[in-house]
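This part shows chain A:
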Amino acid sequence: MKRAVAFWALTLALGTIGSAYGQGASILVQSTTSTANSGLYDHLLPEFEREEGIRVDVVAVGTGQAIRNARNCDGDVLLVHAKDQEVAFVADGMGVERFDLMYNDFVLVGPVSDPAGISGMADAQEALKRVAEAEKPFASRGDASGTHSAEMALWADAGVNPMAASGAWYRETGSGMGATLNTAVGMEAYALTDRATWVSFANKADFEILVEGDEDLVNQYGVILVNPRRCPSVDAAAGQAFVDWLLSEDGQSVIAEFRVDGQQLFFPNAQD
Partner candidate 1 sequence: MHEARIGTAMPVAARAPALMPLEVRGLAYEAGGAALVDGIDLTLTAGEITIVLGANGAGKSLLLRLLHGLIPASRGEMLWNGSPLDRMVRARQAMVFQKPVLLRRSVAANIDFVLAARGGRDAARRDALLHEVGLSDHAGQPARLLSGGEQQRLALARALATRPEVLFLDEPTASLDPASIVKIEQMVAAAHGVGTKIVFVTQDLGQARRLAGDVVFLSRGRVAEHSPAEEFFAEPASEAARDYISGRIVI
Partner candidate 2 sequence: MLSLRVSLTATALACLIGLPLGALLAVARFRGRNALLVLVNALMGLPPVVVGLLVYLHLSRSGPLGFLGLLYTPTAMIVAQTILITPIVVALSRQVLDDLHAEYAEQFRSLCLGRGQAVFALIWDGRYSLMTVGLAGFGRAVAEVGAVIVVGGNIDHLTRVMTTAIALETSKGDLPLALGLGLILMTLALAVNAMVHGLRVTAVRYAHA
């Protein structure tokens, strides 16, 4: 603990100095939070920076906000997980082209006591339906993020309109995945989360994964170069280099190597 704090303090101090002397090309990635919070970037970016000599800065926000920021030209590369919104982004001319990058999956987590009795169910929609029928607390991101979009799609497929119970058993935190998980743990609520964030989440208390493995729970990440024609501030060469590297065998294998607690969190699928 102590050492971790000291390390942090040192990192911050050195980071300040380092950035002041930093030079060469750098790009800004507007990213979803799961890739940052799980530690993927800490594993991935040093490799890329060493190979290409390009520094990568990451702004980690919800997918919805990341896309909005990119629409304002505040970033060179977009790395998020909400395919419909990504396709629209490219269709609007804001992005050059969208590529599948990697995937993992969403999981339904909840307290071990499992008041709605959904543990071990294979069908995520049925599980959600049961939560709704039992009117047991469910914590939603409620923030137009990738995970939130996926959750809303699941509810729709399940034929449940959770918004009708907003404030009752359906509780929208309007915040990031981590904050929502903290809230869920605090009020013994179910929640949908991406696996990467969950595995690296440290405040699990007595929560565990209750439903997983449904095809509907696949979580696809995409990467897009922001269109330099629309945004002259974009460093197209450096940004393209980053996208190319992520999609290359090198980048894909570095993603596959990333482990938390011995568990692989992201599965590269650029070549599929």
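Candidate entries met the following condition: all candidates are chains of the complex that A comes from, given by their letters.
Criterion: a residue touches a chain if its C-beta (ideal position, glycine included) is under 8 Å from a C-beta of that chain, and two chains touch if they have at least 3 such contacts; residues count from 1.
Since this is a predicted model, take the numbers as computed values, not measurements.
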item: Interface partner of chain A in the complex, by touch - 1 or 2; value: 2
item: Residue ranges of chain A touching candidate 2 (in the complex, touch as defined); value: 1-2, 4-5, 8-9, 11-16, 18-19, 28, 33, 37, 41, 57-60, 69, 71-74, 176-179, 181-182, 200-204, 231, 233
